[in-house]
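Mind having a look at this structure? Questions to follow.
As you look at this complex, bear in mind that one protein chain is not there, while each of the others sits in place.
So that you can tell them apart, the chains are marked A, B and C in the order they are listed, and the count of residues begins at 1 in each.
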Amino acid sequence: MSILVNSETRLIVQGITGREGSFHTGQMVEYGTKVVGGVTPGGAGKEVHGVPVFNTVRDAVAATRANTSIIYVPAPFAPDAIYEAVDAGIPLVICITENIPTLEMTKVYQHVKQSSSRLIGPNCPGLITPGEAKVGIMPGFINKPGGPVGLVSRSGTLTYEVVNALTEAGLGQTTAVGIGGDPIIGTSFVDVLELFQNDAATEAIVMIGEIGGTDEEVAAQYIAEHVTKPVVGFIAGRTAPPGKQMGHAGAIISGGRGTAAEKMTALTAAGVQVADRPAQVAELMAAVLN
Amino acid sequence: MSILVNSETRLIVQGITGREGSFHTGQMVEYGTKVVGGVTPGGAGKEVHGVPVFNTVRDAVAATRANTSIIYVPAPFAPDAIYEAVDAGIPLVICITENIPTLEMTKVYQHVKQSSSRLIGPNCPGLITPGEAKVGIMPGFINKPGGPVGLVSRSGTLTYEVVNALTEAGLGQTTAVGIGGDPIIGTSFVDVLELFQNDAATEAIVMIGEIGGTDEEVAAQYIAEHVTKPVVGFIAGRTAPPGKQMGHAGAIISGGRGTAAEKMTALTAAGVQVADRPAQVAELMAAVLN
Amino acid sequence: MNIHEYQAAKIFASHGIPINAGIVCTSPDEVAKAAQELGQAVVIKAQVHSGGRGKAGGVKVARDPEQARSASEQIFGLDIRGHIVHKVLVAPAVDIKREIYLGVTIDRAARGVTIMASSEGGVEIEEVAATAPEKIHREVADPLLGLHPYQARRLAFDLGIEPPLVNGFARVAQQLYTAFIQSDASLAEINPLAIVGDGSWQALDSKMVIDNNGLYRHKDFEELRDPEEEVATEIEARASGISFVKLDGDIGCVVNGAGLSMATMDAIKLYGGEPANFLDVGGGASASQVAKALEIVLSDKNVRAILINIFGGITRGDEVAHGLLEAFNTIKLEVPLVVRLVGTNQKEGREILAEAGITTVDTMNEAAERVVAAAKQAA
Partner (left out) sequence: MNIHEYQAAKIFASHGIPINAGIVCTSPDEVAKAAQELGQAVVIKAQVHSGGRGKAGGVKVARDPEQARSASEQIFGLDIRGHIVHKVLVAPAVDIKREIYLGVTIDRAARGVTIMASSEGGVEIEEVAATAPEKIHREVADPLLGLHPYQARRLAFDLGIEPPLVNGFARVAQQLYTAFIQSDASLAEINPLAIVGDGSWQALDSKMVIDNNGLYRHKDFEELRDPEEEVATEIEARASGISFVKLDGDIGCVVNGAGLSMATMDAIKLYGGEPANFLDVGGGASASQVAKALEIVLSDKNVRAILINIFGGITRGDEVAHGLLEAFNTIKLEVPLVVRLVGTNQKEGREILAEAGITTVDTMNEAAERVVAAAKQAA
């Protein structure tokens, strides 16, 4: 078992003929992900790594019965790509693109929320169910299939670091989900925690947060109330200087919260074991599972 | 029994200190409608026909536990008034205002659809459950309480005409609903037909349509599939010259439909008895109920 | 509100749409001068608030200024579906490779705005809808998010436009949508949108109808009104808040409410008569409104009888009766009149009218029957 992606995933790649899209399509195909199609306006009839290209998501879905889409188009065009995927009724949409203007994302978020689709990202590394499907840009070779650990993270390379440590400690993963580091993202910690809580194969959860915002605090409260499985956490940015990213009003909105210390306190209070260093996550997890 | 409004209705009037709002507040209070408050920005502390005035809908709801709002504010400000009522969580919002730009209403409709509120109108005469609550500008004295006829109409004075004829024929009404004549309205024939179908006290339904759009055709289909109670219809505009309101594309959108003849054919095919003249509605209804 | 092609083209151009810019002329001399200025073959197009001008002879091509002058002489004064040609647009004739229909309109069924495109450009779209509906492609815009670029591109792919021309088409589609929205339009049409000689897109005809309810926030559109295109009485009625549409019959109608007005017209027809107009005096039916309405109806010389049908709802019948009497003080009535007055205080109202020698009838049917008979007698 796993969450969100697996061997039933039928993936289309939006922006498949672009540099990033084409490269990662190759990587995903090589990993064994079922990449059934790609979309590039005007690209119909082409093939990329053996994957057929369509002009529109509608055409791609009609021809391939795709149930997942991944977006590798540049920031100015990424919101349109998300709308196209969501409006075509694709249940799971992952947006890798970084640097999308935040105000665009407030609109996208609102639209997605009112749809039947789930958006992961933007500015995320995607997700992977080891041995079944790699959807995004995560390196597949560091993962170990079969669980029992589910992982959710706001960070990219830091996630690889932790996955690597888990694998080296002999701990496999059900699914690793990178939810993205932007202020407005489609899927939050809480959403993924809920999925892991309901996934029979996931016995314990790793949650990797960062400074900024209050999503970790919200997640801590959710864990305290709804998650019965053990959770190990890590928060990056304990030494980051405050106020480098957001001005006055931002600090107020978060009610003075958002620092690593506050997040760690909230998680600890919720029963989460919080690691000091990424590698320690694997140590704590090994202890938890014994 | 009845639909939408009754003796439990706790009404606030938005635009209560305006000419129309103030006049009709008096009329509604006189009829016995429970008008619990009014809203005019900056008007807090005033009273209109004994009804207390508040600055905002939020304040009015907090003070009065209102469950219905009626809007009498001029067209440029009416959409904002609808948003304020809907966002305050009022379950039933009636907008009397006419001449709201159609494009504004496309936005309002979308927002209301995604809320938990129901909007009736705009450009409608409101609704009345005889003997219990008159909400809008319909003349109350022509109605006869107690049912068994439910009435839904796109027109104003034409509705009074039919109600009058029903009352003169000894046929009472459960509720009479004016849904409004604008291209984009919050509540359609189908919505009201469903309510009447589910209302135990309503034994038969009168539906009064007009040329333009395809709402009557959609209603005919709904009646054929879902309405088991007898329906008597009337369509105004059989002699209206075509093309006076909408250009080419409008005609195409409706797939060539929208004429009175087409609407009457659709209704007849759905088992609706269609009257030739407004007065005949009462005659047909009397026959149906015997 | 209808506006002319050249006015719509100007609005479209302000949104970036490439248009076939021309010169508006009101006389054959001006046409010759315009053709001279353009220095090439031209197309001369009647500027009237009506479709079908091509079939009516309102569009002609001319090779040189003299040919343009004589061609325009045949166009000025033409009657196109009841509209007399006072203005023409003289534009460069272009080499057309392909023609597309592109239109944006309010979509009542979708409760939103729909953009439509057809590969049968240059043809009246109703014809396409009737004969080959599958050739019309549609995208419904999200009212809150607008027309997405992917939707504009999808239309292009649906039309089979070749990849190098897709982005150009999509740009025009989005510009037309934006022009529609920002103008509070109820219709915006380019027919045809053409691929011209150099392979670029160009709007060869522009049409736009503005939502009257949106005019208050477009004060600058008032100057687009063409008094020559509007029935004087309709302008007068609008100024008084009266909805009035002139028709061809001989029975004048003064009614309160649009639905009741239509039902009244229907009843007249049912009894073999022909309504001279649609008229809704609007809410309140005050004395001055009724007087104004009567004045407007009587200015139609075809009118042989008048039916006043007022349902007194909130307005009381006695008030309406007083209003009618006041109106008759200033208006000399020379045609038979049938009054039906019902609703609040109908008894008092009728008594007041009876004292003044005006008889009223009870039902709409009776009123229609009587007024039809009166009109026939007067004929």
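Heads up, the rule we're going with is that a contact is a pair of C-beta atoms (placed from the backbone, for glycine too) under 8 Å apart; a residue touches a chain by one contact, two chains touch by 3 or more.
Quick caveat: nothing in here was measured; it's all calculated off a predicted structure.
Participant: Would you mind listing the shown chains in contact with the chain that isn't displayed?
Facilitator: Counting the whole assembly, the omitted chain is in touch with A, B, C.
Participant: Given the contact definition stated above, which residue among B:57, B:95 or B:279 touches the chain not shown here?
Facilitator: B:57
Participant: Check the options A:138, A:190 or A:219 and report the residue that touches the missing chain.
Facilitator: A:138
Participant: Looking at A:46, A:107 or A:229, which makes contact with the chain not pictured?
Facilitator: Of the candidates A:46, A:107 or A:229, A:107 is in touch with the missing chain.
Participant: For the full complex, which residue in A:201, A:236 or A:286 touches the chain that was left out?
Facilitator: Considering the complete complex, A:236 is the one touching the chain left out.
Participant: Could you list which residues of chain B touch the chain missing from the display?
Facilitator: Counting over the whole complex, chain B touches the hidden chain at residues 41-42, 44, 55-59, 77, 80-81, 83-84, 87, 107, 111.
Participant: At which residues does chain A meet the chain that is not included here?
Facilitator: Considering the whole complex, chain A reaches the absent chain at 23-24, 27, 75-76, 99-103, 106-107, 109-111, 137-139, 141-142, 153-161, 164, 181, 183-184, 208, 210-215, 218, 234, 236-241, 244, 246-256, 276-279.
Participant: Counting contacts across the full complex, list the positions on chain C that touch the omitted chain.
Facilitator: On the side of chain C, residues 144-145 touch the unshown chain.
Here is the rule we go by: only the chains that are shown with their structure count from here on.
Participant: So how do the chains connect up here, line, ring, star, complete, or something else (other)?
Facilitator: line
Participant: Calculate how many whole Å lie between the centre of chain A and the centre of chain C, each centre taken as the average of the chain's C-alpha atoms.
Facilitator: 54
Participant: How far is the middle of chain A from the middle of chain B, if each middle is the mean of its Cα atoms, in Å?
Facilitator: Once rounded, the distance between the two centres reads 48 Å.
Participant: Hey, what residues on chain B touch two or more of the other chains?
Facilitator: none
Participant: Give the residues of chain C touching no fewer than two other chains, as numbers and ranges.
Facilitator: In chain C, residues 142 touch at least two other chains, as defined above.
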